[in-house]
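The complex is shown incomplete by one protein chain, all other protein chains being positioned as in the whole.
Letters A and B mark the chains as written, and numbering starts fresh at 1 in each.
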Amino acid sequence: MYETTYHKAGSVAEAASLMANADDGKFLGGGQTLLPTMKQRLAAPSDLVDVTKIADMKGISANGDGVTIGAATTHYEVSTSDLVKQKLPGLASLAGGIGDPAVRHMGTMGGSISNNDPAADYPAALVALGATVVTSKRELVAEDFFTGMFETALEEDEIVVAIKFPGAAASAYAKYPNPASRYAMAGVFVAKASDGSVKVAVTGAGQNGVFRMSAMETALSGNFSPDAVAGIAPDANDLLSDIHGSAAYRANLVTVMAKRAVQKA
Amino acid sequence: MSKVSMVLNGKTVSADVEDRTLLVSFIRDVRGLTGTHVGCDTSQCGACVVHVDGKAVKSCSMLAVQADGAEVVTLEGIGTADSLHPVQAAFREHHGLQCGFCTPGMIMTAVDMINRYGAGNLDETTIRHELEGNICRCTGYHNIVKAIKAASDQMAGMAQAAE
Partner (left out) sequence: MAVEGIGARALRKEDKRFITGKGRYTDDMTMPGMGHAAFVRSPHAHAKVKGIDASAALEMPGVDAVLTGDQLVGDGIGNLICGWMIHSKDGSPMKMGGWRALEPEIVRHVGQAVAVVVADTQAQARDAADAVIVDYEELPAVIDPLAALESGAPQIHPEAEGNLIYDWEIGDEAATNAAFEKAAHVTRMEIHNNRLVPNAMEPRAALAGYDAAEEHYTLYTTSQNPHVARLVLSAFYNVAPENKLRVIAPDVGGGFGSKIYIYPEEMVCLWASKRVGRPVKWVSDRTEAFLTDAHGRDHRSEAELALDADNKILGLRVKTIANLGAYMSLFSSSVPTYLYATLLSGQYDIPAIHANVKTVYTNTTPVDAYRGAGRPEATYLLERIMETAAREVGLSPAEFRRKNFIRTFPHQTPVIMCYDAGDYDATLDAALKAADYDGFAARKAEAASRGKLRGIGLSCYIEACGIAPSAAVGSLGAGVGLWESAEVRVNPVGSIEVLTGSHSHGQGHETTFAQLISERFGLDTSAVSIVHGDTDKVQFGMGTYGSRSGAVGMSAIVKALDKVEAKAKKIAAHLMEASEGDIQIEGGELKVAGTDKKLTFTEVALAAYTAHNLPEGMEPGLKEGAFYDPTNFTFPAGTYVCEVEVDPDTGKTEVVNFVAADDFGNIINPMIVEGQVHGGITQGIGQALLENASYDENGQLLTASYMDYCMPRADDVPSYSLSTHVTACPGNPLGMKGCGEAGAIGSPPAVINAITDAIGDNSLSMPASPEKVWALYHAGVKQAAE
C-alpha cells in the first residue's frame, strides 16, 4: 500500500470538506474492497476520509411501508435487522450472502453501492426495489445513480448518506457465485411492488453493471411464477465473458437465477 | 503518522504508526503478537481474523487507525496453553489443524460463529457455509468442522450446567 493520510469524519459536512481539501481523496466505508485494492497498489488515494463513524449515516429505520438504511450500516446489520427481514426479506437475505461473515461485519451498503462493482449484490436490490439514494447533495433514484461499471452519478465530494427503500409485496434474490471470489456471476433480484408491478434487476453478468430485464418484468406481471421467466434470457452480446464463464453461460445463469428468485419470493 | 490506541487482549496499548499500517501489522510487527497470520492479499484466506469490538474481522483489510479506540482480541487473547478456550481445546482434540497456519483465523472465526448462533445451534451445513472466508490447505476441513461442532455443543453443555 502506498502512503496515505487517514481522516475520521464526525459529520457529513466535515467529510465533504475533508474531501474537498484532499489532493486525490477517497471516502472509506468498511474498506473491504478499497483496502485490498490499495494493498495491491491498484489504487493510491492521497487521503482516506472515514465516514463510518458519522452517526447520521448509521442505522435502519422504518419509512412507511419501507425502510431507510444509513449508508454506514454494515451488511451484517442489514442481514440481521428484524425490520429488514420483515419488510424486505429479499434484501436481508442478499446482505447475508455478501462476502463472508468477517467481510459483512465491516462492509457497508454505502461503500458497496458507491464502488458499483459490476459483480456486487446491492445494486440489483436497489434497482429492483426502486430505492432512492440520498446523498449529501441530492436524492437520486437507483437507476440514475448507477451509471456503468464502477461508475456512479456521485460527484467527487458527494457522499451517500442513506438509501430509502419503498415497501414491496414480495422480494427475493438468487445469485450464482463465482467459485473463487464468491462475487456474483449472475445475481437476480425480483421485486413485486405493492401495486403488483414487478421489477427484475441483474448484477454480475452485465458489461455495464446492473441492468433490468424488462421482458421478464412483463412476463411476471401477468404470471408471477418461475415458468413465466423460464424462456427469457438476456442478449449474450451485452454480457461479461471471462475465465469463469462465457457470456452464453451467464445468459443461462440469469434465466436460472431469475426462476429461483421468483420461486423464493 | 497517527497515534493509535486500543485495548488489545485486555491491555491498553498505543503507538504512532503510518496511516497505511494495517491492523494485522500493528498486531504482529508493533505489538509482537505473531499468532495472527497473513496468507493472502485479497481478504479471502482468513488467517488474519481477529475480533474488533466483539466481531470477527479480517485484520489484513482494516487499518490500525480504524481500530483506534476499539477493543481487539487475537488468538493469544482467548486462552493460554494452561487454560484453553473450548474452541482451542476442540481443535486439538479433533485434529482440526495440521500446519497451524490457518488455525488462528479458523479458531477466531469459530468463536465468532458460536457467539452469533448461540452455543449448540450449529450443524455441519451451517458451519461449512460460515467458513466461506477461511481457507485451509491441509485438513480438507473435515476435522475443523468436527471441532467447531464439538466445541459449540460442549459450550452449550457448559452454559446449561452453569444455569
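In this text, contacts are C-beta pairs under 8 Å (C-beta built on N, C-alpha and C of every residue); 3 or more make two chains touch, one makes a residue touch a chain.
What you see is a predicted model, and the numbers here were worked out from it, not measured in a lab.
For the chain left out of this panel, the touching residue among B:Leu8, B:Leu33, B:Val65 or B:Met155 is B:Leu33. When the whole complex is considered, the residue among B:Leu23, B:Val57 or B:Ile144 that touches the unshown chain is B:Ile144. Although one chain is hidden here, its contacts on chain B can still be listed: residues 18, 20, 28, 33-42, 44-45, 47, 74-76, 79-81, 84, 88-89, 91-93, 95, 97-104, 107, 124, 127-129, 131-132, 134-146. Although one chain is not displayed, its contacts with chain A can still be listed: residues 1-3, 40-41, 176, 179-181, 243-246, 249, 252-253, 256.
Throughout what follows, only the chains that are shown with their structure count from here on.
Put simply, chain B touches chain A in their complex at residues 2, 18-20, 22, 41-44, 46, 49, 52, 55-58, 60-63, 65-66, 68, 109, 112-113, 116, 130, 132-134. Across the complex, chain A meets chain B through its residues 1-6, 8, 28, 31-32, 35-36, 38-40, 48, 50, 52, 76, 99-103, 105-106, 181-182.
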